[in-house]
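Sharing a structure here in structure tokens format.
Showing just some of the chains, left in place.
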Amino acid sequence: MLKTDHLYFGGDYNPEQWPADSWKQDIQDMQKLGVNIVSIGIFSWASIEPKEGQFDFSWMDEIVKLLTEANIAIDMASGTASPPAWLTRKHPEMLATTNMGVRFNHGGRQHYSPASKAYEEYSLKYLEQILKRYAGHPNIVMWHVNNEIGCHNPYDFGEETAVKFREWLQAKYSTVDELNDAWYTTFWSQRYSTFEEIQPPSFTSYGTSPNPAMEMDYRRYSSDQLLSIYVRERDLIRKYDSETPITTNFMSMSGTFAMDYWKWSKEMDFVSTDHYMTFSSKDRGIDLALYSDLTRGFAGGESWLLMEHSSSSVNWQPINTIKSNNEAVNNGLQHTFRGSQGALFFQLRQSRGGSERFHSSIIPHSGVDTRIGRNMRELSSQLESLSNIAGENTKPAKIAMIFDYEDSWVTDQANLPSERLKYREELHLWYKSIFNTGEQLDFIDKAQSFKKFSDYSVIIAPLMHIVNNELVSELKRFVENGGTLITTYFSGAADQNLALLGNSYGGKFLTDIFGVTVEEYAPMDEPEGNLSNGYKNSTWREITSVDSSVEVLASFADRGETKNSPAVTRRSVGRGKAIYVGTRLDAGSLADLVASELSLSHDNLGLSAVTRGDKTLYWNSSDQVLTHNQKTLEPGEFAIE
Amino acid sequence: MLKTDHLYFGGDYNPEQWPADSWKQDIQDMQKLGVNIVSIGIFSWASIEPKEGQFDFSWMDEIVKLLTEANIAIDMASGTASPPAWLTRKHPEMLATTNMGVRFNHGGRQHYSPASKAYEEYSLKYLEQILKRYAGHPNIVMWHVNNEIGCHNPYDFGEETAVKFREWLQAKYSTVDELNDAWYTTFWSQRYSTFEEIQPPSFTSYGTSPNPAMEMDYRRYSSDQLLSIYVRERDLIRKYDSETPITTNFMSMSGTFAMDYWKWSKEMDFVSTDHYMTFSSKDRGIDLALYSDLTRGFAGGESWLLMEHSSSSVNWQPINTIKSNNEAVNNGLQHTFRGSQGALFFQLRQSRGGSERFHSSIIPHSGVDTRIGRNMRELSSQLESLSNIAGENTKPAKIAMIFDYEDSWVTDQANLPSERLKYREELHLWYKSIFNTGEQLDFIDKAQSFKKFSDYSVIIAPLMHIVNNELVSELKRFVENGGTLITTYFSGAADQNLALLGNSYGGKFLTDIFGVTVEEYAPMDEPEGNLSNGYKNSTWREITSVDSSVEVLASFADRGETKNSPAVTRRSVGRGKAIYVGTRLDAGSLADLVASELSLSHDNLGLSAVTRGDKTLYWNSSDQVLTHNQKTLEPGEFAIE
């Protein structure tokens, strides 16, 4: 984990984009705004190695010197994120291929296949030169491996990937018949007689999709293959530098779910992440909190680092709106209170050209004496005054939510009961229902690698489709020991190959813990429905029966064969209780359920509170004026106490 | 045709998906639910021939034995629907190619090019082994060739298809100049100098489409090429089994129009079809009746077999809603009264894995003592009690509707007067307008291959764009002899190459029979318009003049150059009458027109009645309570009398 005695403020600096005679002014501007760390070299491969084997370190040497003199710490990049044009021309087979057989062209970034041997060879050769020159430099405080691994090339369908995928499968399955069993290949005559017959799951035929279990293994493989890029670079760095912490910047944010960061985190010296808002979201502040909390989960509750964020607008969303002054400062503080050792931004100085010239920065196009410049100075001042919490962790929560990448991959698949099954949406709904009570929440994984279930009094597991016996047992023990367990429709139904378990949908997980037997899934085609207790629901209904020990809190109230079937139930199990929600509740109904079942106060709804060390950050996330400790907080306003 | 002394109930059984020790329980469950036939071996190729030339019949032998002992008849599949992975690896050129040049990957099903020589060779080799082992088995009551031929690979654009397409064209056109004339290749310099220059009509250039006549021939070729797969398998089966009837399961349902089943039917020992609802349709029950009636048309009014249907939800639509209890039973009975020798389902036992694990079945995931199990038992009981109609045909109707695949292909093309021209939608509208009166309707084809026009008192021919002289003469004689002929806008305009006929749109067909001369097509861009008699219309207007013998029932009443132009006309011709509808009428207007012009009663609108033998099935397809013979029928309720 990343332990520091102060909080970081800075970002990605690309001096190669600017004339050398402007660097001193840049550094003066940084100092004026309170920058104390910069990441360099992320996209410098083609500048440092302009032709194969010809290295020019002169400008990088100068920048390292200037930053060191200015007492600005360096996050040194391995620089392998975007292989140069001379390399892809020499090795065009290095370029990735889509599921429709289209090979990426050089010209964006991250155009390489994660399985490419040539990319592996040349990227390590380049990194070794960087290491020979800079490893051990006292001003380098961390190593930045590659960049946003998997952002633009998470899935490849080329020949090198086919080979690696088969190797991965052979390592998982000792024989092809074991694979045939796992993948249920008796279906549609899909049986394989050798591993060599297996191709990555690209476009099959009109109206069909690849085997669902194969798709799951392919996504596992893809995450592992991308992780291997980090691991090999990290291992090379360790040969030259035995101490400086190494990380790669995750992208724990909306829209990025290809990489299983629970698994990745174990390979990091400390967890770091990039986070960008979805600017079209009304709840973007709550989304930030969610992904910030999730990142703290990856870090096992310990501190991590916000490696990229935006001071205001970005350049890659449909409409790149700006942030308000409050928002810009609050965002950085939220991340910090939720565990980040400060706030770093892309980009330190705004590009004059290229695809990201309209992306906001710490030093904007219009200079530092600007609205954005003042917001950034305000944030860095706040971070300076919070140095005393740098050594503390965010206060642990009593409520935990299970987040699982594989469950999220399920609802990306075709051939489900309803296209409205959306793991990430359900997760957001539940997160928001807790957030709005002001309570803090921790994310945990199914494997309990960082936290024990018993550390919490409440566990929420939305759309937890995949289970195994051990998980069911552990969760049952959690409830028996006094915990409150909540799960929803579509949970507990399948094993890791998506094969249906048991003799009812949800199998032992639902019957043994919740006393619920789901006979039929009955997705809704109308937008909204009603439950017997006045709740509104959508997406899902079921035909369900319950044990006599179960209290039905609400049943489906509309017409059709599901009428009167239980929708929301509660069962006492040992010293705890198990709550089942067999539908998607609307926000108001869910808030009511959460408040009553978890005994959460309705006072000051919308006032978020998160505590780190001796400080608490309060933020009015609602659209109404709230009072806190006799003080008024306008919508969007925050206070530290 | 398929004549039996009882009605079938059963479906597709895939025992290879389950452990052998569960088969006996499966068969007990089948017996409990009244199953008397199963289809086996449809997707067994890779299980029976796991490596090239290595055959394992042991499990199939056992299943055949168990079924025979249980007195459950067998529909034995040729098993060629999904070639195994060892074969596509050996012959990757077998895989089909999209119109954008993307080759299908192995991994779904039906990934082969219909023109593939390797597929032909290996599929027949496989089938021959099946035949050597099972032909003549007394419990095999029918042969099931391939499966849903053309479902996922109706159009291929690869090199083998190019060759076959050229051969097909050379057989149709004796010289390339005959083809040039037919295709009007003087347009856009498209003239061919040899057949070798012709490619399948894949993506041409941005904003252009292939030659329209070529597209028509390509669709004819594609249907013929797919049919040839059936024919060659059937011919091989006949070498080994001279008696057992042979079929392949059509897909006469919404969304499947690539195969010209009028032509295909002539090659079948009996017609069979799969039918699935479009669950998002409000009129899905009426759609079922339409496609069921259409299938009876393919069968020449004789009996046919519903080879696949769903007991409840499917897995491949956006939202896979369930069926109500009434609906599940009524669906099977509707098909039966409309000519099917019972009701078969996909799938007999619900898969535990694979793409279709959420597809309903006769034996559901939750077992037979379930809502679905009870519905299936109810249906099988009904079918048992209806054995006496198995030897009868559905009572012929007095109203016929012309359905033509080529006319349906026309409105799939680009470069038409309006993208709102939709053959299938128009057909549904007219079908529904008859259905709602409670009257029965037969489908016929233009070539009158099964039925004579003179068997009917009314013929409806919506959007019949393609005509020839013989058809015009026959229809004229039909009217002169006392028939009522109805046609609509866009009819009569073109020959089979889509070249415009005559000196007005609709040519001799409209002028000679209806007394209507269409000078200009004038499609509507607003959603709805008005006719002079209060009718509402959409999609289409025309600038039209009529003979003095024509009575104008309604003219276009809105602004613009079409104002006062005739929209709906009637003309007495000989002893009959010819009604022209030059626009799309809304449902209410069309109902009014149909009732008044065809003298159909308005009593009990929405009460469907279909008679087979001495039984009539009444079904309340409306959303209001109806009374029939002093009995009350709730919406969706049905009764047999």
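List of remarks:
The first chain written gets the first letter, and so on, giving A and B; residue counts start at 1 in each chain.
The rule is simple: a contact is a pair of C-beta atoms (placed from the backbone, for glycine too) under 8 Å apart; a residue touches a chain by one contact, two chains touch by 3 or more.
Predicted model, so just to flag it, every value in this text is computed and none were measured.
This homomeric assembly is drawn with 2 chains in place; in total, the structure file defines 3 copies of the chain.
One rule holds in what follows: only the chains that are shown with their structure count from here on.
Those residues of chain A whose C-beta lies close enough to touch chain B in the complex are 100-101, 183-194, 196-199, 201-214, 414-420, 497-500, 503-505, 517-525, 543, 560-561. Those residues of chain B that touch chain A in the complex are listed here as 14, 16-17, 43-47, 50-51, 81-86, 89, 96, 98, 100, 102-111, 151-154, 279-280, 312-313, 315-316, 318-322, 324-325, 351-358, 364-367, 370-372.
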